[in-house]
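Of the protein chains in this complex, one is absent; all others appear in place.
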Amino acid sequence: MIKSKKTRIADWIIAFICFLFILICLLPLVNVLARSLSSAEALIRNEVTLLPVGLNFDAYKTVLGDSKYVWSLIWTAILTGICTIISLIMTTICAYPLVIDGFKGKRLFNTIFIITMYFNAGVIPNYLLLKDLRLLNHPLVLIIPNCLSVFNMIIMRSFFYGIPESLREAAQIDGAGFIRILVKIYLPLSKPVLATLALFYAVGRWNGFSDALMYMNNRKYYPIQLLLYNILNNVMQVEVAAQEGFSTPGLSETLKAATVMFATIPILLIYPWLQKYFIAGVTLGAVKE
Amino acid sequence: MKRLFSILLICALLAPGIIACGRKNTDNTGGKDNNVTTSPGGGAGNEEIVNGKFTKTRKITVEVFDRGNDGGTPPENNFYTDFIKEGVLRDHNIEVTFVPVPRWTEVEQINNRLAAGDAPDICVTYDYPTIQTYANMGGVLDLSPYLEQYKDLLPNLYGLLTETNINWNKNPETGAIWAIEARLANPQRINTFVREDWLKKLNIPEPTTLEEFEDMLQAFKDNAKTLLGKDADKMVPFSISYDVGWRADHLLASYVPDNLSEKDAYIYGFDDRKFLYPGIKEGVRKLNEWYNKGLIWKDFALYGSGDATEDNMMKAGYVGAFIHNWDYPYRNGEDSINNNLKRLVGEDAGYVAVMPFKNDAGFYRKFLPGPVDRKIFFPSTNDEPLASLLYLDWISKLENRMFLQIGEEGVTHEKLEDGSVKMLATKGEKIMNSPNNIDYTITINGLDIGDQELNIKSIALGYVGVDPSYIEKAYKYSVQDGRFAQNYNFGEITAETGMGPALSEKRNTVLTQSVVAAPDKFDTVFDQGYNDYLNSGGQAIIDERRAAWENAMEQ
Partner (left out) sequence: MNGSKSEDSRSNKSKKRVKTRAYMKRYWTLYLLMLIPLIYIIIFRYIPMTYIQIAFKKYSIVQNVWEMEWAGNYGFEYFIKAFSNRDFLYALRNTLLLNFLDLLIGFPAPIILALLLNELAFKRFKRLTQTIVYMPHFLSWIIISGLALQLFAPTNGLINIILNRMGFKSIPFLNDPAHWVWTYVLLGVWQSIGWNTIIYLAAITGINPELYEAAAVDGAGRLRRIWHIILPGLRPTIVVLLIMSLGRILGSEFDRPYALSNKLVTSVSNVIATFVYTNGIRGLQFSLTTAVGLFQSVIGVIFLTIANAIAKRFGERGIL
């Protein structure tokens, strides 16, 4: 395809704008990375902008050498994997019936689900429920209570709407049951939305820690972000210091930055891996009737 | 058909709610009948044999803070908990289980547990209004009958806390005691610090009056090039934070009339930073003057409490003077501000405590807290009040709490010839998760090895890289001319319920905005904020306190 000059100029302008975006999105992270690799003195003197000053890997040695962090990382990865799969299944079986014409009770179900997006009673009632269900301090408490996001379900439902009725009807004429249609037709065509929601659920689980904060006291099962929260929580340390007349030595700035990197980099690597599903697109060749 | 279906669905939705409430009923019968004080002996069951031991082993749970320290031991299971458990079992036949509660979310966690009925038997908090709120809901056990009846069995508790602390929160009308106060062993609070090396370099003696202090700040500013060389533009003569009340405490206190009556001190004293005391406004005006002259860190108002920027400026050597916790530049061992100064600036760089702020009677007035610290309370689900009290008695016994505070000789501390004690930085299984194991010695805050002078000496030895004389000086200055808060308890002041955090935020806002205001706008900004504080509940508290005082003291 030969491009006109105008198109090419536009291409370069767009590329430039994107380049600017890359800078403003990347530089702050570069700053945190540089801080994690700098010496404590450099941080005290506030000399670090984009490059490490007084390069040293001590912070990373500490983090990687501490089994607490490494274990938490592995556990969080496992947890994220399990949660993502369960959530995707839940979301799919919830969204699918809602797009089928003739399925009675759609409106009612929709309302039931959407109301939960807006009404929430708070920490204590949830705590009481989880206690009654004996889920407190059990690893399942990090998996089950949040396995379905209504927001994500609505996204999947919207996507399903975009899949032509004709495909389903054709399959039904051939005698396929609903579940078969779901598996053989809808799911293969839904790769972009499945990838998107997988990403959303995975990141949500990886970054989320408020449920662990309230409902999980067993240190073995702390997600990595909860460890990070404890470390970064200088806010509380200083208030506590004023109350208690002392302060426990906090971690050094470099160690804090290193832990941020440690907790963030793994999840950043997921998107590139999922990208191939976005490019795949919807093969609608079958629609040519 | 559709209708039937919908009805069925709605029933299905409601049914679990009804079931849930049914369940909760059976769970909570234990906690319900608590608006009436149960007579002692009702829950204690078997009495003990002589020697203070129970015939049958009792079980209690105790709250312990989990700070999530790096390199720390699990707070509910370590060398020190073993010591406590063995000792309490041996001496009183009580089995103790520790319940770790994350320090940062302590209030939410206790809320959850109280609501669920499984709060630890012994709970600790810094905030009395919290306990009052729980008590009003019926969630706290009244300790007074037990403390009365079993007084003879609790010699150590009474010995350490004295009647003062035990009855500190006693309601004058109903006699209820919802919480007892731990003992604050050492009252030091805040200090004023200046750079000793800068004073030497500029040949200025330590300031002892406000004018000298001001001149010193101005001298720092004018001589920035000499003091900081190429970093002259980073000079900060006086540093402060958004918590102006804390960070300018000595200065502001010096503006309060010396003859402030006990009555006024009580009525206007519910705010910890004494925001409503007469004279405070003029103190803030002085700060406003300094700010507009460029003597105060220009950006102080933007940084929140967790930000390390200010500390870094101190460590890098840019800050000339500040007011802070009594030992602030010496804390944190190797990473203390002073040690960093020695590393980054020079061997003689360091902060020293000074005392320049005299009030109208010539005293270097400091407002100091009463001998109270943390509040200990028993949730109403506590079935073993006597066992719990005996536990408190056990950890108040000098030899027990001393062991917890200083640990093993040679491992966690060194004993010097004169009897004072030097703490060592321990790692491994005998590490103390909190300084002097304050999380376990819940009835006392502050080192106490039996002799007050030795205490001060020992405290002074506890700082890495600091000559003890600096600590002793800091201690002395921090408590000199102290005016201690007296305990006036006229019962609950309802206007204070739930208002604490909101009013504190307002106070910080008013003070901060007043300091940075333009000089001609100072009065408007301060007065507006002050009135807003009063209108948002401050006035109601004042009125109620006044009425309570006059009712009790002037009839």
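To keep things simple, chains are lettered A and B as they appear, and every chain counts its residues starting from 1.
Assume a contact is a pair of C-beta atoms (placed from the backbone, for glycine too) under 8 Å apart; a residue touches a chain by one contact, two chains touch by 3 or more.
These numbers come from a predicted model, not from an experiment.
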{"item": "Neighbouring shown chains of the undisplayed chain, as defined at the top", "value": "A, B"}
{"item": "Residue among A:Tyr60, A:Trp75 or A:Phe109 touching the omitted chain", "value": "A:Phe109"}
{"item": "Residue among A:Leu199, A:Ile224 or A:Leu255 that touches the chain left out of view", "value": "A:Leu199"}
{"item": "Subunit A residues that touch the omitted chain in the full complex", "value": "7, 10-11, 14-15, 17-18, 21-22, 24-26, 28-29, 31-32, 46, 49, 90, 93-94, 96-97, 100, 102-104, 107, 109-122, 124-126, 128-129, 133, 144-145, 147-148, 151, 153-155, 158-159, 161-162, 177-179, 192-193, 195-196, 199, 203, 207, 232, 235, 260, 264, 267-268, 271-272, 275, 278-282, 284, 287"}
{"item": "Missing-partner contacts on subunit B, residue numbers", "value": "1, 12-13, 16-17, 20-21, 24-25, 28, 31-32, 34, 107-108, 111, 114-115, 117, 129-130, 133-134, 137-139, 242, 298-299, 301-304, 306-307, 309, 380, 498-502, 505, 508-509, 512-513, 516, 535-536"}
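Definition applied: only the chains that are shown with their structure count from here on.
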{"item": "Subunit A and subunit B, separation of their C-alpha mean positions in angstrom", "value": "38"}
{"item": "Residue ranges of subunit B touching subunit A (in the complex, touch as defined)", "value": "2, 5-6, 9, 13, 20, 23-24, 27, 67-70, 74, 100, 102-105, 108-109, 111-112, 115-116, 118, 126, 188-189, 243, 246, 304-309, 312, 315-316, 325-326, 331-333, 335, 340, 343-344, 433-435, 438, 445-446"}
{"item": "Residues of subunit A that touch subunit B when the two form their complex", "value": "41, 43-46, 66, 104-105, 108, 112, 123-124, 127-129, 131-132, 213-214, 217, 219, 227, 229-253"}
